Every structure is written in C-alpha cells, then in structure tokens.
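All protein chains but one are shown at their positions in the complex.
Letters A, B, C, D and E name the chains as they come in the text, with residue numbers starting at 1 for each one.
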Amino acid sequence: MIELTRRATFSASHFYWNDAWSAAENQRVFGRCANRNGHGHNYTLEVTVAGEPDPVTGFVVDLKWLKDVMEREVVDVYDHRHLNLEVAEFAKAVPTTENIAIAAWNRLVGVIGNGGAARLTRVRIYETPEIFAEYRGGQ
Amino acid sequence: MIELTRRATFSASHFYWNDAWSAAENQRVFGRCANRNGHGHNYTLEVTVAGEPDPVTGFVVDLKWLKDVMEREVVDVYDHRHLNLEVAEFAKAVPTTENIAIAAWNRLVGVIGNGGAARLTRVRIYETPEIFAEYRGGQ
Amino acid sequence: MIELTRRATFSASHFYWNDAWSAAENQRVFGRCANRNGHGHNYTLEVTVAGEPDPVTGFVVDLKWLKDVMEREVVDVYDHRHLNLEVAEFAKAVPTTENIAIAAWNRLVGVIGNGGAARLTRVRIYETPEIFAEYRGGQ
Amino acid sequence: MIELTRRATFSASHFYWNDAWSAAENQRVFGRCANRNGHGHNYTLEVTVAGEPDPVTGFVVDLKWLKDVMEREVVDVYDHRHLNLEVAEFAKAVPTTENIAIAAWNRLVGVIGNGGAARLTRVRIYETPEIFAEYRGGQ
Amino acid sequence: MIELTRRATFSASHFYWNDAWSAAENQRVFGRCANRNGHGHNYTLEVTVAGEPDPVTGFVVDLKWLKDVMEREVVDVYDHRHLNLEVAEFAKAVPTTENIAIAAWNRLVGVIGNGGAARLTRVRIYETPEIFAEYRGGQ
Partner (left out) sequence: MIELTRRATFSASHFYWNDAWSAAENQRVFGRCANRNGHGHNYTLEVTVAGEPDPVTGFVVDLKWLKDVMEREVVDVYDHRHLNLEVAEFAKAVPTTENIAIAAWNRLVGVIGNGGAARLTRVRIYETPEIFAEYRGGQ
C-alpha cells in the first residue's frame, strides 16, 4: 500500500461564537476570534489517499481527478466565503480548524470511496503554516 | 548604507465593493471578492529600514523596537479585524493588497522616521505567498 | 507608484548544449546539465507590474487578468514541455535560467504594456528555491 | 523508539506512456504528461529511519552517513537524468511519484537495514510542494 | 479522535562532545559539530495533541493555552541558550535533535496530560528545514 497526498488552498472568513453564551463569555473563551465581523485565513487543504499503484498506469489515483474532487467538494464551497454565514455545516458547529478538517473529510469520503481502489486515509487543514488539524475518520 | 527587514503576520477579513456601482457591476469587476460577507487571508507585513550600522552596537535599528512598532502601529490594528468594517482607512479606500501596503506605510513612516538614523524604505504586504504589493513611499 | 507581484509555477525539461562544441567541451562547461536526455525542474515565474492604484477599484492591475496573461503567455507555452525541443526561443538560445527570464519578459512586455496604466517592471524565474534570475528589461 | 528524517533534492525529467496503448489513449489517460519529449521536476526525497538513540552519541543514526547513503543510492542515480530513458527500474514501470517512492525505498532498505540498529520506516517523494507519495514498505 | 498541531521556533547553540573520548575521537565521530565553541540553529518545535473536539467550543484544546504551555515549558527554557552549558537535561545527554525531541516531550507530557481530554501524541524538532526528529513517547 502507498499513500498519495495533494494540497489545495482557499481563503475564508470565520469567527468563533456560541449563541448560548453572553458576549463577555464568548470574549473570555474565544478572545480576538470572537469578533463578530469575522477575520480570515489562507487555509491549506491536504488530502491523502491510499491504495496499490495500478500496474499499468502507476497511479494510486488519477491526480487530475483528485484535484477536481478537492475543488468541487471543498475548495469551491469554502473559498471566498464566510464559513459561519454561508456554509451549511457551520451553522451549528463552530468553524474551528478541527471542525473544518472533520467537515472536509465528510465531504470527501463518499466521493473518494467511489473513485476506484483508493480510499481516503487523512485530511489536514492548515489554518496558518503554524497550526493544523488532522483527521483520519475517527480512527 | 544597509537595509534591514523584518516580517510579521496578521489575519483579517475583507471584501471588495464600490457603493456607487450596482451589485452586478461589483460582481463583474471584483468577482468572488465582492461577496459582502467577506473572506479572509493570513497577511504578511514586511518592513524594510535603511541606515548605517551603529559602530558600537552593530544595529541599523533595534529589532525589538522595530517589532514593537510593527505590532503597535499595524498588526494590533488589523489582526482579527474586518478591514472594511473596522479599520478607519478602509471606510473609503477598497482594502486591496496595494491599498493595505500604502496604508501600512503611512502608519509607519512617521514613527520610524523618529526612531533614529534609520528611515523607512519599503513596505510589502503578502496577501498570499503568491501575491504581494510593495510600496516605497511613492518613489 | 506601487508594485504588485504575482507568482505561478510550471514544470519543464531542458539540457545545456552547444552544437559548435565537442561532446567533451559541452561536458566540461555544462557538467551534468549537458545530458542530452534532458532533466527537469519545477520553475516559479514571478511577475511584477507598477502603477498607481485606480482610485475607484484600488487596483494597480486586475490580478485575475494578470493571472490569465501569465498563464496564456508563459505557463501554457512552457509547462510540461521540453524547452530545447518544443519552445521556439530556445532553438538557438540555451535555456538557462537567465535566458528563460529574458524570454518570459519578452513574451509579457507587449501584453502588459497594453493592459492599462500598469507597466511590467520585473520578471524572476526560480529554477529551484536556491537559484533565480531577475530581468528588468535591460535596465 | 524515535524517528529521524532527512531531506535531499534532485532534478529529473520523465513522461508517462504505455507502449501497449495508442497515442490517443495515452493522451486521454496521462494528459500533458504523455508528451514524449519529457518534462521535469525538482523532486524532494525524504527518508525516515527509526531506532533508539545511542546512549553515548545521542544518535539514532549518523546523519552524515545517512546523507551519503541517500546521495549514493538515490540522488546520484536520479539527478539530472531522464528517468524513463536512463534509470533501469523505470524501463517498465511508469515513473509516477508513487513508483519513484517505491523504487527509492527498494534502493535504500537493504543499505539502511545494514547501518546498525536503525531501520527504514518511511520514504516520501515530493514531485512538487503540492504533491507527494509516501511508502512504508507495503505496510 | 482528531489531532491538532502547533509550531513554535527557538534559536539555540550546542556542540557534540563526549568527555570520555579523546579530542580526536570526538572529531572523528561528531565532525564539525565537535567544535567546543558551539554553533547554532533556528529550531522548530512542533507539538501534536489528540482528542475529541468539545461539542460547544469546537476545540480539541485551546490553542492559546497550548501556545503558552509550549513557550513556558520549552521555548523559554531553550531560546537564546547554549543547550550544553545552560539546560539541565543536556549536562549529560548530548543535545542531538533526537535527544531534544525526547526532552521536549518529557517537559510537555505531564502538563498537557493535565490540560483536559486532550493528550500529547507527537513532538517534532526540526534542526533545519532538512532534518527533524519525531518522538511519540516511546511507542
């Protein structure tokens, strides 16, 4: 088995807020991230698939196909969007790096599972070059 | 003369919009950036000062002082803010990378000019690692 | 005046060879680069334009337009090509980093000169992250 | 147990082609990569070994020795070469990122297994900063 | 379960030396690193914690808290220090990248284990961008 990874980037805005809390409590827990006007990041999405290289093509997965899947399922949905206000899965869940990684996994796992022998094994979201979350489907 | 450069980063949200235009015209000119909910970036601010190294300390400028100036004058004002809605200079000027570079120069040039023999010679703003604007005070 | 820079990448193959020389002389001058089967690089093209920000849009140049120009004029011509064998300007000139920078400038300068108030001021070609050539139109 | 990783780079040319297929079929499956003149990349080889630090030297493995092994076994064989035409293992196997990672593992695993207590646990090949394959010996 | 990673940097000096050996033996084994005046690096510390995101905050761990822990427990102790001469754990153990990773783990594992549901799963130390050691607590 071999793993193949591809990266893509998107820019989005978000804020951290819990409606059940007072403004002061939101400020205490989320700090500057609680600013309701939002702030933004250049995110990097890193997707890893695993499988055996096809003996004829040498491909675990067609990288052009993987790029298209990543763009259609994640990048086009999140890029230049306000995640809290415009992306369905963050109407309830706070769009932390952790929750974005889980949401991206959920968007990808069905499609990549249907893409042939390869299966999704890892999703990473970099919020900045210094901070990233990694999800392996709950394993 | 020698130049010394320091970088800092901030995360902010913005959108591109001209109130004098229709929504369709804003969409045509600004594309996805016209989304009024905003989107965001990890910006890098790069500040260059020039002067002669002090013969005793070997410093053109005290880098700790430069860091404090950059944080106080630019990073603390822009970080985790929505530039259009919360930063005065972008109430009128669209917060493009070009205009952010000019605005950061204007915030810094008086303070650094007062900081000793060194003078401000260049400000760069990276919107992403692939795009940056550079301003030298109109020269 | 302010400068705006955008990067793009392409992958290409090349070798260094002078038909007027013996194989030994080519080997002596060009070393491993004289291998006639070619070898390759991930190149980065970095294009800088200068002008005044438009007072309404805040743009020196429309970055989407600049991206399209860079792709059409340079990236699409060089990407996944063998520069010596498939790109006209390198039939005679050795495709060194220096000559690729000059050739990219020549491909861009007319188009960007026609693109409005902005003018081309700098082209950089990175052969690796450690080596790059910069051309300013002979100035 | 602790893991120690070292990187090295090489530049090489390749193309994707299956002799059993028509030109049109190669074009359909491999796209621009099917160009028979080849194209190239700056590859990064990343090698990870695992073991216990020697109680006297603090080394899992001598990094100078590891550098020499990586250069002799992989970099010197692949650098400034056309992988399809000049490297034995790619006479049959298409030199995809996946197959290069497997081939580099096979070149290294015997030598590093003989280098003391440390053993090879992972090989990564980056084709670009955005795409990489990782091999752990079939595990 | 999801993993969250944060990076920080510090600059430090070190040398490699074993008092039980002759100068010649130290030179033979450690090479240029045996220079008793020391030499230095910009190190990167990369800390990974694992847990379930809190259903209310979306956090596996509070990244501000993690930053403070990393600074207090590791960065403040190692930054701008001579590791051999000024940091207790390297009075005996040679400050190789491997041993620094183990020492940083030992400094962090108790504090992060007390920080809630999250637990420490990985520590990486990059000595340069080309060399890093990874420790998972002996697993």
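The working rule: contacts are C-beta pairs under 8 Å (C-beta built on N, C-alpha and C of every residue); 3 or more make two chains touch, one makes a residue touch a chain.
Predicted model only: the values in this text are computed from it and were never measured.
Put simply, the hidden chain is in touch with B, C, E once you look at the whole complex. Only one of E:A12, E:V29 or E:V94 touches the absent chain when the whole complex is considered: E:A12. Within chain E, the residues in touch with the undisplayed chain are 9, 11-14, 32-33, 35, 37-42, 79-82, 85-86, 128. For chain C, the residues touching the chain absent from view are 16, 18, 20, 29-31, 93-99, 101-102, 129-136, 138-139. Across the interface with the omitted chain, chain B contributes residues 1-8, 48, 53, 56-60, 62-64.
In the analysis below, only the chains that are shown with their structure count from here on.
Taking each chain's centre as the mean of its C-alpha atoms, the one that lies farthest from the centre of chain E is C.
Greatest Cα centroid separation from chain B: this falls to D. Both chain A and chain E derive from one sequence, and where they touch, under half of the residue numbers involved are common to the two copies. The centroid of the Cα atoms in chain A and the matching centroid in chain D are 28 Å apart. Multi-chain contact residues of chain D (touching two or more other chains): 129.
Counting only pairs that meet the touch rule, the chains in contact are A-B, A-D, A-E, B-C, C-D, D-E.
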